[in-house]
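Omission of a single protein chain aside, the complex is shown with its protein chains in their original locations.
Here is chain A:
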Amino acid sequence: MKPLDTRAPKPPRVGLFVTCLVDLFRPTVGFASVKLLEEAGCEVDVPMAQTCCGQPAYNSGDRADTIAIAKNTIEAFEEYDYVVAPSGSCAGMLKKHYPGLFAGEGMWEARAKALAEKTYELVSFLVDVMGVSAVKAAHDGTVTYHDSCSGLRELGIAEQPRRLLASVSGLKLVEMHDADVCCGFGGTFCVKYPDISNKIVEEKTANIAASGADTLLAGDLGCLMNMAGKLQRQGSAVKVRHVAEVLAGMDDGPAIGRGKD
């Protein structure tokens, strides 16, 4: 007979998939993610062998490089209880697209499926898996939230970020018109078809402006950089941040694309 285990249950081990954009452009989002996950009772690790989820290659039709990058990601992350990314698009890549890359390939398909099952986008992981219903953060101002496409339509993320934002003291959330419509980023789309992308993001920034919010939030850095870049080119005063920065109370530094001035 095994002795009764009276110790507290072991915290889940989370491998943080930082995402290449957060790693390179917005480390604050990575640290905010770590803080939120640790506050939710997770043990967070960041495997050094990660680079990118492979979407640039995947969406350019380059399957061989995608598969090589996916194998690298699977090897780096399969030891954890969960894989969490502060991005609906990258989490969606691991969760919805990796298994298909190895269809009919036995071992690798099984490994990709196992990884897919335990991969989550950050905010939906906090709410749906860890049962977080409120955060200890304050933000003085009016924000509007853009639903990034992959998170919304591949992973069903819509209600979770709004629920957590409602718990931030001092924060007022206003909905913009067409919050669920694409911002025009689309990865390499925005540089392959810059004029069309521009037309789409102009619609988005018009809706952001009309909402009256002083801050724009979303869960994907690619979309955020696109919208921030357009707002700044238009001379808008709207600040742009990843939703994790506000939820973690790490929104005192410069907003995206804003220097120290």
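Side notes on the structure shown:
Definition applied: a contact is a pair of C-beta atoms (placed from the backbone, for glycine too) under 8 Å apart; a residue touches a chain by one contact, two chains touch by 3 or more; residues count from 1.
To be clear about the criterion, contacts and distances are computed from a predicted model.
The chain not displayed here is annotated in its UniProt record as "LutB/LldF family L-lactate oxidation iron-sulfur protein", chosen from "Methyl-accepting chemotaxis protein", "LutB/LldF family L-lactate oxidation iron-sulfur protein", "Phosphate transport system permease protein PstA" or "Sugar ABC transporter substrate-binding protein".
Within the set A:Glu39, A:Asp62, A:Asp128 or A:Asp214, the residue that contacts the chain not displayed is A:Asp62.
From the options A:Val18, A:Ala137 or A:Ile157, the residue with contact to the unseen chain in the full assembly is A:Val18.
On the side of chain A, touch with the chain left out of the figure occurs at residues 18, 20, 22-28, 30-31, 46, 48-52, 54, 56-63, 65, 68-69, 72, 76, 149-150, 153-154, 181-182, 184-201, 203, 225-226, 228-230, 232-233, 253-254, 256-261.
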